[in-house]
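Structure first, commentary second.
Let's turn to chain A:
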Amino acid sequence: MDISIQYKTSVPIVSHVKPDGTAWTLKEKLWLGMPFQDYKRLALKNPVNWVLLAIFAVGIPLLLMRYLGGLDTVTNSSDDYPWGVFLGFGLFGMVPLSASGFLLGTTVEIFDRRDFLPIERLALLNGLLGYFFAVVYLLIDVGMPWRIYYPMIISLGPAAVLFLVAWHVATYLSVQIAEVSSAFFEWIGWLKAKRFIKAITLGLTIAGIILSTLHQGALGALFNYAPTKVHPLWFSASYNWIHFFCSAIFAGLSMVIVSSTICKHFLRWRCDTRFLGSVDDLTIKLGKGCAYAMITYLVIKMIGVAHDNDWAYLFTGWGQYFLLELGVGVFLPMLLFAFGVKHRSANLVRFAAFNAVLGIIWNRLNVALICFNWRMYQEIPRWQELWITLTILAVYFVVYRFILYRLPILYQWQGQR
Partner candidate 1 sequence: MINRRHFMKGGLAASTIGALGLSKKSEAADFAGYPDSMGVLVDLSRCIGCRSCEAACNSEQQLPPPEKPFNDFSVFEELRHGQKRRPDENTYTVVNSYDPPALDHPLFRKIQCNHCLEPACLTSCFVNAYTKTPEGAVIYNPDVCVGCRNCMIACPFYIPAFRYSSAFQPRIMKCVFCHDTRLREGKPPACVESCPVEALTFGRRTDLLAMGKQRIRQNPESYVNHIYGEHEAGGTAWMYLSPAPFEQAGFDTTVPNEPILNYVKDFLSFVPMVLMIWPALFAGFHLLAKRKNDNTSAATQDNEE
Partner candidate 2 sequence: MKFEHRKMVIAMVLLLAGSCFAPGISPGQYQYAPPPKEITIDYLSDWYGPVQYNHEKHAQRADCQDCHHHTTGPEDSERPFRKRVNPACLVCHEQSPPSETVSCKQCHTRQQFYPGEVVKSDNPVLYHIDRTGLKRAYHQACMPCHLEKRTHTSCDSCHALTEKGRQAYQLQDKTGQKESSGQNE
């Protein structure tokens, strides 16, 4: 929906004032500077919204069932497989993809790579929303979500890895909200608040990288609790956490490439020339980072297999599956990244990024669900569980889109900054 064609002069909104000098009201800002009826009409014409509506039509009743009837109305309620797709995809899958926040934050603020500035806010937003919705998935999966704050103040179990995850995710969410809030403050015109955030940005970024290292690793360390249950090729007592942390690096970078690609194509009206002019070059640079992270990951994976002397497992059926996952999910995109960077083809890098993102999701689902209880029967999730996962993903998409349409993420605010 290219609003700029229909409303050439007043939208997209890029500053506090309209072209004629009067200020935009908040409501006008929300409806993108057009009358609400027009906004509604445009929204209903959008086929993407029809798909979303169809998803919600089934998903919302399912969510009600989950909360009013209990988890066994929508999941397999398995005692052997306590964690299902909500955590396997929603938490373990989305969190590494949301590592973009700390990665780009570190690149720009710590390593002083100002060339990445145009894409930094998108990466931060991606990170924030990813973590936020990972928490939403948690609130759906956990038996008593109204008690989610218990490990903070009611009853602490500090020796548990999950304790670390809980505290870090909560703290890191605050860090990310603060980082993204500068875009919000610009948009809404609270410049004092924005300046405060700018002053503490370096501290926030260092906090972000500490928290991210630990909790990305901790998600891997969670599976250290089940040494007999995860297949040996996906389990390494010493390296689980490194595997998860290292793969989070190229997961986050790839996700930035993926979102920037989607934005470049479908939100072109919202992007400014600074973004559009640099996105291809930045994509290639990110691709370079991904390739390095991937080769590191592959080496550490091999060390993990060697350390536990699991070579014999490579010759089994599970071993072939393992090699397939590494080959198609990591090795192939790594090659594509390398070629793309060498021949300066942003589109090849983009394809590799989509590949890598799917590879990461596949890896996390393997560790958490498919190769879990490998000596037992295989658990197939119920369609209700999959549909709810899709529903929350749709909500994530809607929120993501809502923010991108309005806040100065893909464009620079022309008003006071």
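Just so we're on the same page, contacts are C-beta pairs under 8 Å (C-beta built on N, C-alpha and C of every residue); 3 or more make two chains touch, one makes a residue touch a chain; residues count from 1.
The candidate set was assembled so that all candidates are chains of the complex that A comes from, given by their letters.
This is a predicted model, so every value here is computed, not measured.
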{"item": "Which of 1 or 2 touches chain A - same complex, any copy", "value": "1"}
{"item": "Chain A residues touching candidate 1 - in the complex, by the definition given at the top", "value": "67-72, 75, 77, 79-80, 82-83, 106, 109-114, 142-145, 147-148, 150-151, 154-157, 159-166, 202, 205-206, 209-210, 213-214, 217-218, 221-229, 237-238, 240-241, 376-377"}
